[in-house]
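Structure incoming, see below.
Heads up, this is only part of the complex; the chains shown haven't been moved.
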Amino acid sequence: MKILVVNVNTTETMTKSIGEAARAAAAPGTEIIPLTPYFGAESCEGNLESYLAAVAVMDRVVTYDGEYDAVIQAGYGEHGREGLQEMLDVPVVDITEAAASTAQFLGHKYSVVTTLDRTVPLIEDRLLLAGLDRRLASVRSSGMAVLELESDPERALEAIVRECELAVTQDKAEVICLGCGGMADLEAKVKERTGVPVVDGVAAAVTIAEGLHRLGLRTSKVRTYAPPRPKQITGWPITTNR
Amino acid sequence: MKILVVNVNTTETMTKSIGEAARAAAAPGTEIIPLTPYFGAESCEGNLESYLAAVAVMDRVVTYDGEYDAVIQAGYGEHGREGLQEMLDVPVVDITEAAASTAQFLGHKYSVVTTLDRTVPLIEDRLLLAGLDRRLASVRSSGMAVLELESDPERALEAIVRECELAVTQDKAEVICLGCGGMADLEAKVKERTGVPVVDGVAAAVTIAEGLHRLGLRTSKVRTYAPPRPKQITGWPITTNR
């Protein structure tokens, strides 16, 4: 099967590392196709950037002219998954929900550890909407911006691991979802320091998309995600209407 | 004071009637400035259209070059209010939340009556996020599309009034929020047939925006709605980057 894995920001190196994470999780025979939006922010750390990403991801997918069997939206806590579900017939998996849903099979409560404090409410809101909030112990932030993960990896690593430890000892999380990708040693380090399973959203999303595809399951089209009604939409898709 | 009242779709006649509703509710001295987005759908009835509207409304506001003291997002159940709040210093009021918040002062439970069934979950989700769900009796749909309200007003009126009656008698709503504008006789008819107060979101939003302005209250900037961080955003604003 073919899975589009769509980054939510415009940073190509991030798209690349997301693609690698996806490939590492994929079953033999699964082809991963990483995509970068044509417009939007170099990193998503707030609502303006996230709404822009929602549209940019839809735009990127609708202008992709190959075939695919599932789409993964690879941004943590971002808007937009509902639009993709409406627009497409194939399964759509958001990594925030994939991670949480997977974590719930592994422990009684889970926490999410992410980058900046300002993105915490976005993640909380997405998990509330997804109905994945009851077993959420906490969303914690390391205080490091998305791009600092690459520029100062050592300090970022320490800050993130510290929050993971607090999630386990104070908030009683039994599983950690990492809401910040792109660091080679992160997962191993967190596991070592906290002793709890660590779920990466991209990897979780790949196995879920594969499972849905294998079982022939597709987005329900009877109500919320029925195809858009035929009507005039000005300037859409964005990139082909400039 | 000056209030931007931004339609979420591209239909100019709707912008006009929204503007008129706003002016009818405004205090002396309040100037209403109705705006139509430069792109998007002719009516918003689903997630793709709603996400597009979110960005189109932000785009329209950011490219508006006059002064203003508050912004009203005039779409029922649409995405995007959080982005405006982040981007702006002045108060931002969404009509879905304004209506619900106002209804809660008038009765024990309230219902929303809207157009198509497919938009019901969008409204429910927005009210959940806004923390206005506990006293929500129901969101009901008339089955009429947004544009049918204009093309077949008589049938639309009857269908909407019927759902309002059911909201009161079956769901025990004591107040109705109308999630479908643009019909002259609607409010009066619903009041007459149900005996309950009817809240129009645009009117409610105007009085709330005026109140916030008078009290000198502005969006909190300490966390969720802090200004976007300086960074490279490609293709934004949409209309000035074509």
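Brief remarks on what is shown
For reference, chains read A and B in written order, and residue numbers begin at 1 within each chain.
Just so we're on the same page, a contact is a pair of C-beta atoms (placed from the backbone, for glycine too) under 8 Å apart; a residue touches a chain by one contact, two chains touch by 3 or more.
Quick caveat: nothing in here was measured; it's all calculated off a predicted structure.
In this structure file the full complex is assembled from 6 copies of one chain, 2 of which are shown.
Criterion: only the chains that are shown with their structure count from here on.
Across the complex, subunit B meets subunit A through its residues 10, 38-43, 45-52, 54-56, 58, 79-80, 82-83, 85-87, 117-118, 120-122, 125, 128-129, 145, 223-226, 228-229, 231-236, 238, 241-242.
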